[in-house]
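Everything on this sheet refers to the single structure shown next.
The complex appears here minus one protein chain, its other protein chains still in place.
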């Protein structure tokens, strides 16, 4: 989706990313890199006794990987502006496969050569369940 | 901060994390793990010609590392509920050192043994500048 | 345990860490990082024909992870002084979960503003078996 | 094999490396490090519907790991000269174990203190199947 | 380039990838992952005394990263067939930035629903120097 200038976006436009499997390796590596060793991600014995009965991926892991699945072309993207009203809805387990659906909700010309594109970002897993839903704002260049 | 039950939180309560330096290794590893190889993070020659003149850390890197700096005790935390109105304000460069300031803004008893704690989370760097400011909602257990 | 000044330690004081599961990812990553590719850690076919019948974690992996599980507060810790008489007793297999038990054995005021705390460190797995037992010496600040 | 000067190589000389298991962690880490997220390596749902029915390792992963299994002594090796006619023959799956067989095919004295050793390199897995076969050229020092 | 079916390739067609900086982190991580700890990549003191005076990236690192820079669409690519006549020409140093140029040299319809695309692959660095030149063969689907 993010391979065009601000003028070429249309409200209602949709885009779907490729998929990516979340492996045990991803959860171990993400705990390591971020320092977030919360036991629901890192301790099988602890996780067995929780509502989920097994380890789950960090919400931030799924959110960060979702950003990686959205291909952004240099020079049209100015900045990742921010996040509005994002909810972590369903957990992602080891060996679940996620992809990202995007939909353009709003366009706001800033009048200085850039515009803010408001998109709804939904990270979905192979069961069809929504895992994360949020509104993101991306600052895009005008021609 | 997240080492007590819902009843023990007070609006206005503040907390500060320890610091962490963002190194070139962190940016390379985060690009790798998330698949986000946007050239402002991964290409020195490209970055030289941008407004920042050098590579910067991914917004998601700083946000994820911020979560890692907030120590959460198991059994009191139920879930990372979501994010409201988060802004990426200032870039973080290689060798900047970040820490996280938290402030309790609101408390909302859900009436089912849990409560939502609304906190303002500010990630700051060693220059004193705010890099990311956001409102997060964490679901916490009651006693 | 290591969140207080030398004067506040007492012989006999005990402390228990949180747990951490040792995954295949940990063994692969540790072999990679240290360059220790000994086949008992890296070769399923080789490991099948040994006494253990499967791969095991490096002794150094379990020892290093044990240090990571012992939370040390800055400014009270001066240095990791050394190790006395450490034994690798039982192997740790993929998906075992370890934690660390500490006990203060001795206190030795060095007379220069620091003291040596001698602790017994036992790394235990979920079966209740001791995997590593050692005596460590940590140099701690006085008030 | 690569622990001697050019004059001590003989055509027909053979050598066999130790083995190494290719784990899911290796495939996830290699995708991350190289940026090669092709779904046959990273998406279980996609891979199920291919001829292989499961994920496979990158050809480049097996080739790179093969180089790591060939121990080269410093000071005798001048350079990795190049590759002739290399074929990716059979896929390597998660938990397959590979090793490398080398055979000296040709020796070419360059007349400037170095010589080119032409070797046939075959990467084999535990089933006995050849996975990669290639001809490599290594530049080796003379005494 | 690899986003179309066999019939849509033309001899002489060219393509250029985005760039990627090779950092010290990449060299350390690649040594770790592959087990290739040859001192020209891992030992500053050793490297100072060689012709290059500093550490260089593994030839296999540059070759693997080149593959990661060539975007391949699923379903059109059947397999990475092999490599012909590849030379490691110039070293890549820490902080060099590489990109890949491709040119279609030959097309060979296999008569079974696939065709072999022969491409010349040149990995170039920011100085304009060719680092690796090789001929690759990719098996591509027909419509």
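We just call them A, B, C, D and E in the order they show up, numbering each chain from 1.
Here, a residue touches a chain if its C-beta (ideal position, glycine included) is under 8 Å from a C-beta of that chain, and two chains touch if they have at least 3 such contacts.
It should be emphasised that the depicted structure is a prediction, and the values quoted were computed from it without experimental measurement.
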| item | value |
| --- | --- |
| Contacts of the hidden chain among displayed chains | A, B, C, E |
| Hidden-chain contact residue, picked from the options C:12, C:74 or C:111 | C:74 |
| Contact partner of the left-out chain, one of B:50, B:97 or B:141 | B:97 |
| Residues of subunit E (touch criterion as defined above) contacting the omitted chain | 24-25, 28-29, 32, 37, 39, 42-46, 55 |
| Chain not shown, touching residues in subunit A | 31-33, 35, 37 |
| In subunit B, positions touching the absent partner | 18-21, 23-26, 29, 95, 97, 126 |
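Everything that follows uses one rule, which is that only the chains that are shown with their structure count from here on.
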| item | value |
| --- | --- |
| Number of hops, subunit A to subunit C, where each hop joins two touching chains | 1 |
| Chain pair with the higher count of C-beta pairs in contact (C-E, B-E) | B-E |
| Option reproducing the contacts of A-D, where over half of them reappear, out of B-D, A-B or A-C | A-C |
| Where subunit B and subunit C are represented by their mean Cα positions, the distance between them in whole Å | 30 |
| Where subunit E touches two or more other chains, by residue | 18, 20, 26, 29, 33, 35, 74 |
| Category of the chain touch graph - line, ring, star, complete, other | other |
